[in-house]
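Here the complex is missing one protein chain, while the rest keep their positions.
Letters A and B mark the chains as written, and numbering starts fresh at 1 in each.
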Amino acid sequence: MAARLSAEQKRGIGLVAAPFSYAIMLLAVPLLAIVLFSFWTQDFMDVDTTFTLNNYREIVEKPIYFSLLQRSLYVSLCVTLVTVVLAYPVAYFVSFKVHPSRKSLWLFLITIPFWTSYLIRVFLWKVILGYNGVINSGLINLGIIEEPLTFILYNVNAVIITLAHAFAPFAILPIFVALEKIDRSLLEAAQDLGESKLMTFLRVTLPLSMPGLVAAVLIVFIPTIGDYVTPELMGGAGGKLIANMIQVQFLQLNNAPLGAAIAIVAMLSVTAISLLFVFLNRRWLRGRS
Amino acid sequence: MSELIKLTGVQKYYGDYHALRDINLTIDQGEFFSLLGPSGCGKTTLLRTIAGFEGVSSGTVMIAGRDMADVPPNLRPTNMVFQSYAIFPHLSVAENVAFGLRKSGMSKADKATAVDEALTMVGLAGYGARAAHALSGGQRQRVALARALILKPKVLLLDEPLSALDKKMREHMQVELIRLQRAVGITFILVTHDQEEALVMSDRIAVMFEGEIGQLADPETLYRRPNSRRVAEFIGKMNFINGTASATDEGAKVLVPGLGKCTIPAEQFPQGVTTGEVAIGIRPETLAILFEGDKAPRHEAEAVVDEVVYYGDMTYYDVRVSEVEKPLTIAMKNLIGRPVLDVGAKTRIAWDERSLVVF
Partner (left out) sequence: MKLRIYALAYLLFLYAPIILLPLFAFNDGTIIAFPLSGFTTNWFAELTENKALHAAVRNSLFIALMTAIFSTLLGMCAARAGAMANFPGKRGIIGFVMLPLVLPEIIVAVSLLVILRQVLGVNLSNWTIIAAHVLICTPFCIAILNGAFQNLDPSMEEAALDLGESRWSAFRLVTLPLVMPGIISSMLIAFTISLDEFIIAFFLTGTNPTMPVYIWGLLRFPASLPVVMALGTLLVALSIILLTIAELLRRRGIKRAGGTDKGGFL
């Protein structure tokens, strides 16, 4: 096999070896390590390395873990739905309505907030949604409400709004890329063949942009499960999520094996839902064609 | 002329794909040689094995009597004009042309003189200070030529150098390349898919199909005596009629349906004289519509005009003759006083058995 590789292929393998071995050492090996840890137990300051399913048993038996996981998945799904639905028209607008020379500028403007001061951005949502916050004082000044709204801070809603804001560019970019790839003459062809603008969108644009939509869903859904900053700052007592629990196990209770098991369960649930989504989407697309 | 490049039994595989099949070829000093073929026939791969960008799976590449097996491209006595020209966009025209002189040990003044000479040779005198990205397609090509020729290679390799230019510019550059090649006396190897370009420019042409050389000959032989049907179909236009032949001592008696009988010598059977079913090839310009006052031809036949395509200098007729299903194409010069026939017109056509090729 190796003898069949051309000189250029060998150089390519040599080049990719550096980032690949880095990812093996700092990603694959550590991931394996937490899998291993999840089958061990914490014994005060030491780790007991006898194989056990106790950590997983505890997660299944204690309702706190299940309800946290359930709430986390619910939040992630809501965030994904909100971000993708809000993002699609923006991606569509930039791809179809903005002059080509200004597309980069729009994308740039959309991505900037994503790169800046994550912690402070999350904190400022507290200022916007808070008891004396921008929204409440604004609405009171306008005379729309008399008492400040309280359902928008220190609960799950606040977490969803803040996360949706944080992940917005992640949803816009893949959809935009997919829309850009669509040959514009296809849309003209559909209208030429007698479809209305709306039907053209539903029968041509939407199915062709589906890969971007799927990418957007995955790229928002999977990472949101791992955020503990937003629920910590915005969620109040009832808005804590599974990531907070992982963080507490590792950094406060010093129970790395249980934390590892929770992390794996969370990861597996997210992966399972993602795979199910991809599978259903494929079935749907195939069913149409 | 002395032998400069010798390829012996060159094979090239990409995985399971057989890109070059047993190529044997010699190219002489000072020759203008073309590799012609449809896309994917291996002509560019062959050029790149000569340049050293591709290794060979087996066989040898010799340049000036030296085996090139372990010689990387930067140490081969070849230089290349790339299809995209690969003009370095971050350098000026002069810096591009002087690129290969970096390790030459020449003084700055000598380099400048050499660059000026090279630019003058390609008709770009005074362009040295320009930015490379501000050049037109034709100018880029001239810079690419100057950049390669300044190193005085034994062989200049040209990978589809004219394909990016418009038709007028292409025809102009064909003539310039011929002139340039004669002036410098360097061996040129040109890769092209344009048969006309190859015919116009080359001393010899190798026609390639699916990794092998189908025919290697000078342009006239290639055009008049293609050695196979696929070469005949690739070079120019050719009518084919299915006829019958019966071999004789010097050749064969051939019955051309719709046209008549004739005797054809063995040299017009590139694959050997056969008896039985044959395919007879006739070039459109060797057929003629007979107009009033034309000299009596060697042979003539009845025909009906089926289609007329008017090109200005030429008119292409598709005519039907009896017993032949497909119409025959005839190319006629639009001489003074010669009318253009209408579709459906009955006419007589002239043919000559000396122009036939039988497979």
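Here, contacts are C-beta pairs under 8 Å (C-beta built on N, C-alpha and C of every residue); 3 or more make two chains touch, one makes a residue touch a chain.
This one's a predicted model, so the numbers in the text were calculated from it and none came from an experiment.
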> If you put the missing chain back into the full complex, which of the shown chains would it touch?
Replying inline: A, B
> Which of these touches the unseen chain: A:59, A:73 or A:173?
Replying inline: A:173
>> Can you say which of B:40, B:55 or B:73 touches the chain missing from this structure?
In response: B:73
>> Given that one chain is not shown, which residue among B:133, B:237 or B:326 touches it?
In response: B:133
>> List every residue of chain B that touches the chain not included in the displayed model.
In response: 51, 53, 72-75, 78-80, 82-84, 86, 88-90, 99-100, 102-103, 133, 147-148, 151
> So that we can see where the missing chain sits, which residues of chain A does it touch?
Replying inline: 1, 5-6, 8-13, 15-20, 22-23, 26-31, 33-34, 37, 47, 86, 89-90, 92-94, 97, 103-104, 106-113, 115-121, 123-125, 127-128, 130, 132-134, 137, 165, 168-169, 173-174, 176-177, 180, 218-219, 222-229, 233, 243, 246-247, 250-251, 256, 259-260, 263, 266-267, 270
